[in-house]
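First the structure, in the form of structure tokens, and then the observations on it.
Of the protein chains in this complex, all but one are displayed in their positions.
Take a look at chain A:
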Amino acid sequence: MKRKIIVACGGAVATSTLAAEEIKELCAAQNIEVDLVQCRVTEIETYMDGAHLICTTARVDRKFGDIPLVHGMPFISGVGMDALREQILTLLQE
């Protein structure tokens, strides 16, 4: 089943694009079909309908219903990247 993933950043320097590329690669390797939406964190609500996962590279203090939220900063810093990949796969396969 196709998974809708929202990848969001603060909006100035496109860190969400870097995270989105990592997620695309990760899902392709696991044969998970994805529908990736990239936006600013301020726009997440606009796209959250039907989403299975939200990944942000900027901090957000609000909730998005039942949609799980993960922090994509490990894709930028390299610290904790493997754990994040595992977490994303687990969430997408549930």
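The definition used in the following text is that contacts are C-beta pairs under 8 Å (C-beta built on N, C-alpha and C of every residue); 3 or more make two chains touch, one makes a residue touch a chain; residues count from 1.
Just so we're on the same page, contacts and distances are computed from a predicted model.
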UniProt protein name of the chain not shown, from "ferredoxin--NADP(+) reductase", "Cation:proton antiporter subunit C", "Transport permease protein" or "PTS galactitol transporter subunit IIA": "PTS galactitol transporter subunit IIA"
Which residue of A:18, A:36 or A:91 touches the chain not shown here: A:18
For chain A, residues in touch with the removed chain: 10-15, 17-18, 41, 56-59, 71-73, 76-79
